[in-house]
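Have a look at this one.
Only a single protein chain was left out; the remaining protein chains are all shown in position.
Letters A, B and C mark the chains in the order given here, with residues in each chain numbered from 1 onward.
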Amino acid sequence: MTAPRVRVQEAPFDPAAETAALLGGRTDIGGIASFLGVCRADDGLEAMVLEHYPGMTERAIARIAAEACARWPLAGCTVIHRHGRLRPGEPIVLVLTASSHRAAALESCAFLIDWLKTRAPFWKREEFASGETRWVEAKAEDEVSAARWEESRPAAPA
Amino acid sequence: MTAPRVRVQEAPFDPAAETAALLGGRTDIGGIASFLGVCRADDGLEAMVLEHYPGMTERAIARIAAEACARWPLAGCTVIHRHGRLRPGEPIVLVLTASSHRAAALESCAFLIDWLKTRAPFWKREEFASGETRWVEAKAEDEVSAARWEESRPAAPA
Amino acid sequence: MRVLYFSWVRQKVGVAEEEVAPPPEVTDVAGLMRWLAGRSPGHAAAFAEARAIRAAVNQDFATPDRHVGPGDEVAFFPPVTGG
Partner (left out) sequence: MRVLYFSWVRQKVGVAEEEVAPPPEVTDVAGLMRWLAGRSPGHAAAFAEARAIRAAVNQDFATPDRHVGPGDEVAFFPPVTGG
C-alpha cells in the first residue's frame, strides 16, 4: 500500500485531483470512500478560524492515518486539513480511503473523520456577524463518537 | 431537503461537478460523504459488462435513495450508476450524501452503496483476456452486508 | 403482454423482449413461465431451472404466485448481482 498522504494547509484543495492521485492508474482498487467537511453557517457564523500546532498537528494526523492503514486493508489514504480563516460553505477537510473492498474504505473513512473532528490538534474560533468572537469548547459528545472506535475492531475483510 | 438525484447512464460522470451541484452554495451542509466504486482487474479481467433493466433499475434506486432520505436527516443525495462495458480502473458508481452532521452522511452513504452493490437490478458479465466470459452469480455474503441495515436503526442525529 | 429477458435468460431465449398472448388459463408468473418454456428450444433451456429465475411484474419484483394479465410488462432474469 502507498504511504498515507497528509497535509495541513491554508490553501483550498482539489478533491478530484486527490482522488485521481490515489487511483493513479491502479486496477486493484474497488472503491474510494471520502468525506468532505464543510464550514456551516450556524447561528449567523461569519467565519471559523482554525488554529493548529505546526508540526504536532501533521504528526498526529499522520499517526492516525498510519493506524487506519494498519487496522484496515487500504490501498492508500489521503487526509488534507485546512487551517486559517474559513467562511461558511468552504471545504475544511478531505479524507479519502481506497481499498479493494468497500467495507474497509467506508469504515476507515468514518474512523478518520471522527478522530479529525474531535481529537485532532486544532482550536476553533467562531466569528459572528455581530462582531462577537468565541473559542469553541471541546464537546463531550464528540468524545463518544471517537471512543467507539477503541472498543470495536473492524470486521474481517470480505 | 432536495429530492435525490438518480441517474443510470453509460457515459462517465464527474464527481467534482456532482459534489458542487449538491453543495450548491448552501451553508447548512456540514459534510458530504461519498463512495466511488471502481472496476477492479481481478483474475485477469479485461472488462465488466453491466446490464440493467431500463426503467426498473432507476425506479429501484430512486426508491432506496428516498428511503435513505427518510431514515437520515440529509440535505441531499446523489446516486449515479453506469451500465455497459467498463474497463478496470474505470469508475462505475458514485454515491454522495450531504448532511449537517457527519454521522448521517457517513451512515446513509454506506447504506446506499451496500444496497447498490448487492441488490440493485444489475447483472454483471465478466470478460477475461483469455476470451472467456461468465455471468457473475449473486453472492450470499453480500446479502449479509445489505441485511444488517434492516436490523439497525440509525443513531439519533447529534 | 410484453415479456423482457435479461442476462443469461436473454441469451438462452435468444431475444431481449417479445409480445406474447398467453391463453386465459395462464394467470400467474409460474404459469407464464411454464407456458413460455414451450415456445422454443431456447425458451425451454432458459426456463429449465425455474428456481434460478426471478421475475418482475410492471417493474416490481414478483413471486411465482403474482397475477399477470394482458397489459402487464413481465421480466425474467437471474438473481440480481448489484452494480
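Note that in this section contacts are C-beta pairs under 8 Å (C-beta built on N, C-alpha and C of every residue); 3 or more make two chains touch, one makes a residue touch a chain.
Just so it is clear, the model here is predicted, and its values are computed rather than measured.
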Chains in view touching the one left out: A
Option from A:A20, A:M56 or A:A129 whose C-beta touches the chain left out: A:M56
Full-complex contact with the absent chain, from A:P15, A:G37 or A:P88: A:G37
Residues of subunit A in contact with the chain not shown: 37, 50-51, 53, 55-56, 59, 81, 92-93, 115-125, 135-139, 142
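Please note the rule applied: only the chains that are shown with their structure count from here on.
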Starting at subunit A, fewest touch steps before arriving at subunit C: 2
Taking each chain's C-alpha mean as its centre, the one farthest from subunit C: A
Centre-to-centre distance between subunit C and subunit A (centres being mean Cα positions), rounded to whole Å: 49
Distance between chain centroids, defined by C-alpha means - subunit B, subunit C (Å): 28
Residues of subunit B whose C-beta touches two or more other chains: 37, 117
Multi-chain contact sites of subunit C, meaning residues that touch two or more partners: none
